[in-house]
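The complex appears here minus one protein chain, its other protein chains still in place.
The block that comes next holds chain A.
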Amino acid sequence: MLGATREAPPARRISHARRIPVALLLPAAIGLLFLLLPLVGLLVRTPWATLPQRLTEPGLLTALRLSVQTATLATLLCLALGVPLAWLLARVPFPGRRLVRALVTVPLVLPPVVGGVALLLVFGRRGLVGSWLDETFGVTLPFTTTAVVLAQAFVAMPFLIIAVEGALRGADTRYEEAAATLGAGRWTTFTHVTLPLVAPGVAAGAVLGWARALGEFGATITFAGNYPGRTQTMPVAVYLALETDLEAAIVLSLILLTVSVVILASLRDRWVSAP
């Protein structure tokens, strides 16, 4: 074993010997600028002087409260339905599992507006489920706060499922076998062993899903419309403010940007880099 005994060259020599090609460095730099410049532009154009006053405007606060509430409810819905679905996909071999896994991720690539139209067709007053809901319970979903939650959950769920399924697949199933040898049934094993083991993955998925729900626009405006206080979430408010009051749109965008950055930072520190 000659190679094993020879010492590896120090790392510094590698960086000297290997130059970064300009053909890669230049587009990389342009790409970075392209991603960061709009954010900088937003900060530059922010009306800092009137910001405190703008932040306390009742319309903004209403939209912010509605956004946080609906995004949180949508995340809870995603957790309640998405974690069991992720478990099924990760742990139970059934025919057509690969197809189901592919279908679950469709909302990821589907244009949100199309998602909104699809939701309208199913849950609308004349829709497949909607007409039944209307006749049986007298419940109509479109253009309600519930519709906002459904639209957000529809687009956010794949994020959660992918994160949780990945965590479940990465988790050592032998811990579950160990739990079984100690007398734990499958449900107890899931709640007492599996879930704690994949908790970081569930938390990361929930945060990602929450952020996606908070930013949801296309499906929301299609399925839930734009009623202040009821269905007008932050992104919808931004879009409408653009036509009347540019500064208001900037302030709303700044808030959403801040929330995104905070989430990214918390994800990095707490979960992404954790063992």
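Operating definition for what follows: contacts are C-beta pairs under 8 Å (C-beta built on N, C-alpha and C of every residue); 3 or more make two chains touch, one makes a residue touch a chain; residues count from 1.
Here is the rule we go by: contacts and distances are computed from a predicted model.
Note on the omitted subunit: UniProt lists it as "ABC transporter ATP-binding protein", one of the names in "NADH-quinone oxidoreductase subunit H", "Heme exporter protein C", "ABC transporter ATP-binding protein" or "Gas vesicle protein". One of A:Thr56, A:Thr136 or A:Thr181 touches the chain omitted from the figure, and that residue is A:Thr181.
For the chain missing from the display, the contacting residue among A:Leu55, A:Val68, A:Val139 or A:Leu197 is A:Leu197, taking the whole complex into account. Touch with the hidden chain on the side of chain A covers residues 172, 174-175, 177-185, 188, 192-193, 196-197, 199.
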